[in-house]
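For reference, the structure discussed in these notes is given below.
For this view, one protein chain was removed and the others were kept in their places.
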Amino acid sequence: MGLRELLNGVRWGVHPHDDHKRPAADVPLRVMPLPERLCVPLLQHVGAPALPVVAVGERVLRGQLIAAAQGSVSAPVHAPSSGVISAIGEVTAPHPSGLPFAAITIALDGKDEAGDALAPHADPFSLSPAEVSQRIADAGIVGLGGATFPSAPKAQLGLKLAVHTLIINGGECEPYLSSDDSLMRVRADEVIDGVRILMHATGATKALVGIEDNKPEATAAMRRAAEGFAAIEIRPVPARYPMGSDRQLVQVLTGKEVPSGARTASIGVLVNNVSTCAAIHRAVRAGEPLYRRIVTVNGGAVAQPGNVLAPIGVLIEDLLAFVGLKEAPARLVMGGPMMGIALPHAQVPTVKGCGGILALTANEITDVAPSACIRCGSCVKACPMGLLPLELSAHIQAGEYDKAEAKGLDDCLACGCCAYVCPSHVPLVQSFYHAKGEVWKRAQQKKRTEFTKGLAQARTARLEREARERAEAAARRKAERAAQQAAAAASANTAGGASA
Amino acid sequence: MIAPIASVMFLGLVLGLILGYAAKVFHVEGDALVEELIELMPGTNCGQCSFPGCSGAANAIARGEASVDCCPGGGRALAEAIAAKMGVSLGAGGKADSGPKLAQVAEHLCIGCARCFKVCPTDAVIGAAKQIHGVLHGACTGCGSCEKECPTGAIGLEPVPLTLRDWNWTKPALAG
């Protein structure tokens, strides 16, 4: 246990010696010029993918709805600039598999003509919470911290469960990333106004904004913006990865632990990211849907690292061309180095939840072959959820997924602290990802088997019923024929009797 | 001479009576294990396992005549559930899992003969006479009953393309 942990009372996680946030964080925010084309994905959130409402060849304007939400947990998608729809099809997803996913490709005309914005509202506090939620839903706002859960259903859930406190996540604990930092420095007023709107929408009476203590400029700007709003409190928190995880931040700010398997709302708090709050402000006050965001472009291979305001759906190669490359990157990562996604190539669009693009050099990545676990327990100390990563990994290696589940696999955040501290470079997080996928797959298969079993039983019942009905019908016909014959015979008899 | 014979006979009689009574009290109707196995089975009676229906397979498994992973429809999830019930350990590889396969109709070959959907155990094939048939992928178990019926080879099992939803990380190899 180091001095740092003793002082700040946080006993989990890791703290890299160099978080690589600066100098990128201190470079003024740049606005990216419009590229030639954008690929706007349909599934940029948790839930059902959006349904395209435009056709190929149609001209769209900035802010126009191009794909509508489907179902209660979903989010619509808007055009980031004006242009012509050139394709609705598949592009490579920002996913380690390199598999494709559906996207709308827009060939931009460079005019950036604004379309009909959503109705702006000068005084959102005169609206009902449900109306505010509807505006948030219409603007396609999702959790911008990376979880990408649609914000409107989240706010409605908060209202239903009567949360009392909003936790605003300005932690941004991943190394290299500074998009939230930059946002808080430049647009602190928007964030604070977004927090107030969100408090109105959820019925919360208090908001705690947690900002890691390695961002003094952002903290100062937020303090200035929050002056005069007693319900909003800016709280610096120790810089420790993964402070930006909702459970950890809630625990540090409120002292309460979210129970295993439950949501934060179960203890009366709701966590939202600072960027989400700023987007909510823009959506409700200005009627601007979510079509652009601040993206940190960083890494050793980048010539001018910094924060860029970029349209959603811009291809990574265009973004990298804007900031320039010093050398060919050894690895491209979307998100942070701890939890980010290694990209298959640069022809991949950004999504709403993408806060950073890293172009890392060979020196910045470790690619060491794993050696045997020496049972040092470093991973146990590092795990923010209090799990035993070495035990979980051993069970997973032996194929005992049920035992791994019993030891709390579901609670694993996949934050990567365990793999980061492992002296043997055991691929712990990959094991956990694999096991979670495997558990999910089995559950799906079981559900499917149960469903088809129901179908098979229904079919058997139907066949039986049909056979019975056929038999009954045959019996009825036979009886009718017999009755007719009897009647005929009787009439013949009577006729015969009459004649006799 | 009489005493030892009599005492052993007496002992045998007493114990025999006790056991006979216990056998009545703890009588097990049928085989509970078979019942539990049938409960686990898909119940589609597709016959891919080469046993007469799911109950036939359950009986064979309970008698130890069939392996626990003999049901292709249930996949590895079912094989593991059965292995747990049977108290045996499933081999690490088991049967090579070639990935799920579902029935698919080649529209240019289908003549609308309506034979395939009559044999489908889950009513997953839809259509009418002289109409091109279709398969509801959500209901198909990939049992292949339809494949055998088709006179033109239009319906057949195709591997399901991998999507983002189904993709999974591989199990990492550790140092040996």
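The chains carry the letters A and B, assigned in the order they are written, with residues numbered from 1 in each.
Rule of thumb we're sticking to: a residue touches a chain if its C-beta (ideal position, glycine included) is under 8 Å from a C-beta of that chain, and two chains touch if they have at least 3 such contacts.
Everything below uses one rule, namely that contacts and distances are computed from a predicted model.
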Checklist entry - When you check the chain that is not on display against UniProt, which of "Chemotaxis protein CheW", "Amino acid/amide ABC transporter ATP-binding protein 1, HAAT family", "Ion-translocating oxidoreductase complex subunit A" or "Thiol-disulfide isomeras and thioredoxin" does it turn out to be? => result "Ion-translocating oxidoreductase complex subunit A"
Checklist outcome for this item: Per the whole complex, from B:12, B:138 or B:159 the residue touching the absent chain is B:12
Checklist entry - Where the complex has a chain not shown, which of A:78, A:395 or A:434 is the residue touching it? => result A:395
Next on the checklist: To test your reading of the contact rule: which positions on chain A touch the chain that is missing from view?
Outcome noted: 372, 394-395, 397-398
Item to check | Residues of chain B (touch criterion as defined above) contacting the omitted chain | outcome: 3-4, 7-8, 11-12, 15, 18-19, 22-23, 26-28, 32-33, 36, 85-87, 176
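The rule is short, and it goes like this: only the chains that are shown with their structure count from here on.
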Next on the checklist: Report the inter-centroid distance (CA atoms only) between chain A and chain B in whole Å.
Outcome noted: 37
Item to check | chain B-facing residues of chain A, complex | outcome: 93, 95-97, 99, 101, 369-373, 396-397, 399, 424, 426-427, 430-431, 433-434, 437-438, 441-442, 445-446, 449, 451-453, 455-459
Item to check | Parts of chain B lying in touch with chain A, wherever the complex brings them together | outcome: 41-45, 73-78, 80, 92, 121-124, 138-139, 141, 162-164, 166-172, 174-175
